[in-house]
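Below is one structure. I have some questions about it.
One protein chain is absent from this view; the other protein chains keep their places.
Moving on, here comes subunit A:
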Amino acid sequence: MEVLYFAWVRERIGLPRETVETDAATVADLVEELRAREDRYAAAFADLSALRVALDQDLSDFDAPLAGVREVAFFPPMTGG
């Protein structure tokens, strides 16, 4: 699946997007896999309360299942307007 990062999450990880091969059942499982990769991922995902997640461009939550999802995006709380 495609995993996208925005704002300071993108900066900490050093990538705007990447393709990830995973069998993770939920967003939280995917986060655990990413955290285990490298320090920069662990730093970006250190505090999930400071992060939001969107699945196929709809705001979701960390307990949500990933079955059928093509695009996951992680970002800080939005500051539009």
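Annotations for the structure displayed:
Simple rule for what comes next: contacts are C-beta pairs under 8 Å (C-beta built on N, C-alpha and C of every residue); 3 or more make two chains touch, one makes a residue touch a chain; residues count from 1.
Here, contacts and distances are computed from a predicted model.
For the chain that does not appear here, its UniProt entry gives the protein name "Molybdopterin synthase catalytic subunit", which is one of "Ger(X)C family spore germination protein", "Chitooligosaccharide deacetylase", "Molybdopterin synthase catalytic subunit" or "DNA polymerase III subunit epsilon". Hidden from this view is one chain, which touches subunit A at 4, 6-8, 54, 57-59, 73, 75-81.
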